[in-house]
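Of the protein chains in this complex, all but one are displayed in their positions.
Think of it as A, B and C in the order they're written, each chain with its own count starting at 1.
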Amino acid sequence: MAQPKPLVARTTNGQWRTSLTLIEPNRILVRGYPLDELMGRVHFGEVTYLLLTGELPTPSIGRLVDAMLVSFIDHGATPPSTLAARNAATTGASIRGSVAAGILGFGRHHGGDILACRQMLDDGLALARTGQSIADAAVGLVQRMVEAGEITPPGFGHRYHTKDPRATRLLQMAHELEVDHEYTQLLRALEQALVTHSSPEGRSLPINVDGAIAAICGDIGLPPEVADALLVISRVPGLAAHALEEQGREAPMRAINPTAHMYDGPSERRLPARRK
Amino acid sequence: MAQPKPLVARTTNGQWRTSLTLIEPNRILVRGYPLDELMGRVHFGEVTYLLLTGELPTPSIGRLVDAMLVSFIDHGATPPSTLAARNAATTGASIRGSVAAGILGFGRHHGGDILACRQMLDDGLALARTGQSIADAAVGLVQRMVEAGEITPPGFGHRYHTKDPRATRLLQMAHELEVDHEYTQLLRALEQALVTHSSPEGRSLPINVDGAIAAICGDIGLPPEVADALLVISRVPGLAAHALEEQGREAPMRAINPTAHMYDGPSERRLPARRK
Amino acid sequence: MAQPKPLVARTTNGQWRTSLTLIEPNRILVRGYPLDELMGRVHFGEVTYLLLTGELPTPSIGRLVDAMLVSFIDHGATPPSTLAARNAATTGASIRGSVAAGILGFGRHHGGDILACRQMLDDGLALARTGQSIADAAVGLVQRMVEAGEITPPGFGHRYHTKDPRATRLLQMAHELEVDHEYTQLLRALEQALVTHSSPEGRSLPINVDGAIAAICGDIGLPPEVADALLVISRVPGLAAHALEEQGREAPMRAINPTAHMYDGPSERRLPARRK
Partner (left out) sequence: MAQPKPLVARTTNGQWRTSLTLIEPNRILVRGYPLDELMGRVHFGEVTYLLLTGELPTPSIGRLVDAMLVSFIDHGATPPSTLAARNAATTGASIRGSVAAGILGFGRHHGGDILACRQMLDDGLALARTGQSIADAAVGLVQRMVEAGEITPPGFGHRYHTKDPRATRLLQMAHELEVDHEYTQLLRALEQALVTHSSPEGRSLPINVDGAIAAICGDIGLPPEVADALLVISRVPGLAAHALEEQGREAPMRAINPTAHMYDGPSERRLPARRK
């Protein structure tokens, strides 16, 4: 194989710097790797990780990152982000503009739990590092929240799911791939501690997908802001698909009622054998 | 394996329909597949294809779609879309808002060639179906463009690259995977025909990445609007990475001069052996 | 009064140019006028006109431009643009992000009639300039549309209003201010001609606010793209007000059903005497 061409040294005089991608005539390096060598050899989820962190993931982390991206790719027609995209699309706006409107429909109450849960876990682990066990730190955190009147910690509970299948699967994968460390342990300890303090009506507060992503990103060493960026990246295909469906299937300028729709896609089906 | 649970029939009275994703308590089906089964088994690029088209790709098409997404993931700090994202990020705007601003920085002159090139190829194939050979159709298209004064057909030529490494790689992959059919043949025939009509100064007009994507999407049966959606999906990681780098590395509210920057990331490096 | 300070001549070597606003230390000129002199003396709608066209409007045109901006400032909670802004706001997104999402909710079917109507009027006036009367040109245009199967010309008809009070008022103002010329005449002639060709069910197709704006902008010499820009400018206060109301009044993450809302603001009231 030919030797890599050394990068010509450049002055920094008056020049700002980027470490993401080198563009030269007929040559594109993403974090040092030729883009055309990445193509077909490294999956999009892994190149996303490379771009955001500077290095290719290990195979285990690459699989987890890809699974996290898939876990958040769509959640049906009711999220406000999806409705923002559909309301743009129904006016005949471009797919790009509709996707941008959808991204703007992620505020602190929607997709914001990943950052808040990570903060809570960092607080808990700081407690644990003072000598407490993780289980005790979890009980301490829950007591603090109960006293503060917070009844739904970030990363727990869901409007639709009493047991979020995405969280279950992510935590199972993290366990099998042996990347579940203290963040995941604390998350599970919190789930236990919440049972004890459950509300009188016995409301279940299981780990949701945001909580699982927050903890796993902690355990694989992703900074919170990168975890947050993964979330918006992951939902873009869903937003684009809803915008395309809106324009392909519905009359323009319709009133989109989020509570009056039905699914008419394929019935439940299994993956082909080669995928398992 | 347990039998898939049949979907309960629902009335369409007053209800609009979506075929993308079913949400029921503890159950999420994307185009019929349980999302938690997809996670860890089907890559993000393939689930994107599933969401946009309704079916999982064949392994060959899945690899090509993933490679197309990777090919467009970033192109350094100079594209206007990236500069829109960086100008938002330098003000302390959220990463999400910066990404949305970046997406709005794709107009018909930037990322628009995929649709325009597809249209040109569809026109050429319509000619070919009247009995002409693909080579003759290509010559006819080029003559028509020369007469109309269009000197840069969509999908050809690049500001930086005289031979776009992404296009080369995509077309090579399409060939190896045996999915290069009439769209790709016409694209190559056009490249030949353009040599004959090249401008006096001998300007080279090689196939660029937009042209390769447009032709391959044609050959694998993706509608133009889905090809266009793939493009915006593919660049989101790059926009997010630039916004994160801007906020992590630079002072706020700086004047971002796109012509005065340098790359200071890793020198060219090879993929680890297991990736080849 | 002190003499205006002459602008220092500058080289154009390598410098791009803007004719909108000069910024120097302690000095801001908008199209040549000191911004602090404009403040309190020239209304926002007129400075908008100044910025977009290069000159201050005459008093008559200034009043009309202001009235056009007011006419489009809000249209309740059902337009998709407003719903895009509200769906962003309900997630806790910023007011700015919500407003941006709202702006993205103006596609060619929503707010696009101004450009399409202007094009139609330009076509009609081109006919009239070949020797036809404006009335004959209107009949010709309508016949052409009927033959092409277009039953709702841009600028006519409304989902809610059989007689759009904004259009009535704008056209009345244009008449009183004596700025109604050939564009407005053609618009009125088209309304007449449409009666003759009305559909069997006798559907009424009165001039709507988009039609009135398109014609008046034509008569006062505003290029189509400036008329289009006025529209998006005019609706921003409405989008902001809806986003603020959403966050001030409703629980986060609610499902926003556009068909199930009611107005509970003040009953109809009259302007104070000094305003008349």
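Structural remarks
Here is the rule we go by: a residue touches a chain if its C-beta (ideal position, glycine included) is under 8 Å from a C-beta of that chain, and two chains touch if they have at least 3 such contacts.
Quick caveat, the model's predicted, so the values are computed rather than measured.
The missing chain, though absent from the display, is touched by one residue of B:V70, B:A84 or B:I220; that residue is B:A84.
Along subunit C, the points of touch with the absent chain fall at residues 1, 4-7, 10-12, 14-45, 47-48, 51-52, 54, 56, 59, 63, 66-67, 69-71, 73-78, 95-97, 99-101, 103-104, 106, 160-166, 168-170, 173, 225-226, 228-229, 232-234, 236-238, 240-245, 249-250, 254, 256-257, 260-272, 274-276.
The missing chain lies against subunit B, touching residues 78, 80-81, 83-84, 87-94, 97-98, 100-101, 104-112, 159, 252-253, 255-260.
In the analysis below, only the chains that are shown with their structure count from here on.
Between the CA-based centres of subunit B and subunit C the separation comes to 36 Å, rounded to the whole angstrom. Residues of subunit C found to touch two or more other chains are 94, 97, 100, 104.
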